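Excluded from the complex is one protein chain; the other protein chains are retained at their positions.
Letters A, B and C mark the chains in the order given here, with residues in each chain numbered from 1 onward.
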Amino acid sequence: MIRGRVEVTEFESPVLRGNPAGDPHVRRVPVYLPPSYDTSPGRRYPLVVVLTGFTGRGRMLLNDSPWSPSLDDRLDALIHAGAPEMIALMPDCYTRFGGSQYMDSTATGRYETHIVNELVPWADATYRTRAAREHRAVAGKSSGGYGALHLGMRHPELFGAIACHSGDMLFEYCYQTDFPKACSVLQAAGGVRAFLEAFEAKPQKGKDDMLALNIVGMAACYSPEPAAELGVGLPFDLSTGLPRDDVWPRWLAHDPLRRLPSHADALRSMRLLWIDCGTRDEFHLHHGARAFARELTRLGIAHVHEEYDDGHMNVSYRYDQSLPALARALSA
Amino acid sequence: MIRGRVEVTEFESPVLRGNPAGDPHVRRVPVYLPPSYDTSPGRRYPLVVVLTGFTGRGRMLLNDSPWSPSLDDRLDALIHAGAPEMIALMPDCYTRFGGSQYMDSTATGRYETHIVNELVPWADATYRTRAAREHRAVAGKSSGGYGALHLGMRHPELFGAIACHSGDMLFEYCYQTDFPKACSVLQAAGGVRAFLEAFEAKPQKGKDDMLALNIVGMAACYSPEPAAELGVGLPFDLSTGLPRDDVWPRWLAHDPLRRLPSHADALRSMRLLWIDCGTRDEFHLHHGARAFARELTRLGIAHVHEEYDDGHMNVSYRYDQSLPALARALSA
Amino acid sequence: MIRGRVEVTEFESPVLRGNPAGDPHVRRVPVYLPPSYDTSPGRRYPLVVVLTGFTGRGRMLLNDSPWSPSLDDRLDALIHAGAPEMIALMPDCYTRFGGSQYMDSTATGRYETHIVNELVPWADATYRTRAAREHRAVAGKSSGGYGALHLGMRHPELFGAIACHSGDMLFEYCYQTDFPKACSVLQAAGGVRAFLEAFEAKPQKGKDDMLALNIVGMAACYSPEPAAELGVGLPFDLSTGLPRDDVWPRWLAHDPLRRLPSHADALRSMRLLWIDCGTRDEFHLHHGARAFARELTRLGIAHVHEEYDDGHMNVSYRYDQSLPALARALSA
Partner (left out) sequence: MIRGRVEVTEFESPVLRGNPAGDPHVRRVPVYLPPSYDTSPGRRYPLVVVLTGFTGRGRMLLNDSPWSPSLDDRLDALIHAGAPEMIALMPDCYTRFGGSQYMDSTATGRYETHIVNELVPWADATYRTRAAREHRAVAGKSSGGYGALHLGMRHPELFGAIACHSGDMLFEYCYQTDFPKACSVLQAAGGVRAFLEAFEAKPQKGKDDMLALNIVGMAACYSPEPAAELGVGLPFDLSTGLPRDDVWPRWLAHDPLRRLPSHADALRSMRLLWIDCGTRDEFHLHHGARAFARELTRLGIAHVHEEYDDGHMNVSYRYDQSLPALARALSA
């Protein structure tokens, strides 16, 4: 089997320089180049931007695992089995808060701008992409699925196809359920800053630590609050422990399910809109995916909605379904 | 040590006869009589009504356990150690839905009326109680703690003291967090009736089964809906999986935290108002207890609020604190 | 439905007085008397001695539970459905170490003697039993199942039928697997005495605590060692953490599976020998039950061996199978 190859670039981002969270502005960005790339120098390829989940960054897509191929091995195998060749770009939008939701935020930095204004143009300039929305997709899982919808809905001029796997939506179900526990953890830690510092110092991160980091991370993206500690507007009041009615609506305004109607045209313009989720998703995201698909149907927007019998973790085998479909849609 | 004794009466309840859930209207009701009861035939005693948690009934308070005494043994020991003697009444308000929250509901039956109009008068008529609110308390844990507040707030003419251990309140935290999972379970089961029938047939009830039963049970109490299956108005739509905005406010209207202001006079009239909760309560009830206590303070209502380092389960040792305090308050 | 009733006697045991573990020698012993007992004063009944599992005592068999009837309610229902009436005796052989395995031991006391020389004769003298082995059975679950085999094999003059539910056997699988964890817990606690004292003081017993108590309890029964701390010969060396080759054979000598051949005649004499176990037993006891049954078959000893799809806990519904069978065998 002829393999593609991966180039890892140390990308220096002016957009991320001096970001408020103090994260590096130089990121290692892997790009997968398909098997024929070096031997067919006149050929151009579609581009898929693949976004990792919370606490991930692009390099992690290349991780080796005993029973789940790395993204480059997976693409090699899919192409070997007949999928059209494509280039894959793997951004690093990790932050101290665990992630960025691929959004601009005063608490984390301008990660949406980083992808849209920096990475995609750079990829088009550096590699032989077919540099038009018709040949460009954004895909991801979990927070990466959120990012795929977020970027696709807001930038139809850039992206002509979307794959959202187990993406964050129906926020009442996937986030709000964790507020009381996150509140307890943050109260015990003594606030956001103290929590993060203790978290970073722990050799092992416990289940409650991860839960709290997730809520802090989402707050940093959905409800940044410059006056608050580290600029993060929590959805509960740490002193009383009660939900904050002024913050929750700010989160809901970011829920893809609620944003869908106002981005119906963008979604309708996609060559492929792929939504899937396991029916035992531990974050209950199957409820959201179903509601999203139902709304798409109601609005007459073509899409694929698939369900499968599994949970939220270790489902990268779903890319075996979506990536060939994207590649075909982008190659037409 | 001289022990008290327990009488178990098969109580035939006209109020519960023909209840909508088809539960028995004859209930075994244990009554604890203190050590001197038989030897001091002229003496009268305070009465405490002790309410069990969800899926419990009075008899369960008498269960033997290797490291936690049954309620009769506990009372014997407390009295032996100096607590004033008292009679304890242990209602059985169990229903097919797991419980009744000690409320009247068109889905479960009239359990509040059963206690208030039947059991308390019967106890006063049958045993040598001091039959006045000054000498009568209501106490309980979890759903029993909810019941203690519910009955105490609504019937200050009957009850002069309340002890609420880990009681259900701040419903956003203790119930709403379980809606998506409960919804998934009920969808998979095929509705409320099918769920309950399958549940009853299972030799072992799993964790998710119990979670769903809890939500069904609360819905049967807080949002009964005669037109719905088994009369239970669920807080989510089983066909879409989405939260129901018309049901949730009905739940909130029962939240002790929200009802507090309108029952301030009743609460202020208590000889003792005891609130406690473990700081690691798995249903996050410590947040609610704190908020309740803070509100009591704000309104100038005397109370005891204690916290301790533990979770929600197996905390009946807390009665070692509250029962002597109640007995003293009722004996003054 | 006409119900039987339970008498609870405070039994003062000369045999247990001054026992080495310092446990009480006065025990509350419940006896179930069947529905016709009071109305048929000339009638005599078979007797079944029912033994609880580790950390249990007779009273616990009467515990109320939402979906599993107490033993008295269960017997009422079985008799109502046609099972022959019988008397049930529920010994209390609990010790500080969690139990006694219904054996005599220099570390715990003489619990086998207590049952054989005290309780059974007392029951025959006090109640209208049919006082002969043909009409007397011993039954139990888990450690109680062990006790049933232990007492039945050693005292065929007393017992004419045995029911062993999920009984301890094939000690390599049910105990040895827990040695390294138990060793770690006891090392951390600072020895047997310190462990027990800390255990007793804890409001909540954790999973590892229970595991360690189980191994300490078994050591107190199977390998008492007068010179060791609290007289308990542990199967590992607390200073090195390594298995002790001198102790393990003492345990194996108590394994019912290994003892079977030398008690073949006693087992062959039983009117009923009932063995069952869930196929997902967390202590792997299904392997032992199968091997025990296979050996019985090899020796031509009649028996019932049943398997069912469940684990080790909350399987008292199995008494619905064994108790009527015992009652019929004892009533013939």
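Heads up, the rule we're going with is that a contact is a pair of C-beta atoms (placed from the backbone, for glycine too) under 8 Å apart; a residue touches a chain by one contact, two chains touch by 3 or more.
All values derive from a computational prediction rather than experimental measurement.
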Contact list for the unshown chain, restricted to visible chains: A, C
Among the options C:T9, C:S36, C:N117 or C:Q176, the absent chain makes contact with C:Q176
Out of C:R5, C:K202 or C:R294, the sole contact with the unshown chain comes from C:R294
Touching the left-out chain: which of A:P41, A:P203 or A:G300? A:P203
Those residues of subunit C which, in the complete complex, touch the missing chain: 170, 172-174, 176-181, 183-184, 240-243, 280, 284, 286-287, 290-291, 294
Missing-chain contacts on subunit A, rising order, are 55-57, 59-60, 62-67, 94, 98, 200, 203-205, 310-311, 314-315, 317
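Keep this in mind: only the chains that are shown with their structure count from here on.
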Could you classify the connectivity of these chains, where an edge means two chains touch, as line, ring, star, complete or other? line
Between copies subunit B and subunit C, are the contact residues mostly the same numbers or mostly different, with half as the line? same
CA centroid of subunit A to CA centroid of subunit B, Å: 45
Chain-centre distance (mean CA atoms) for subunit B and subunit C, in whole Å, is 35
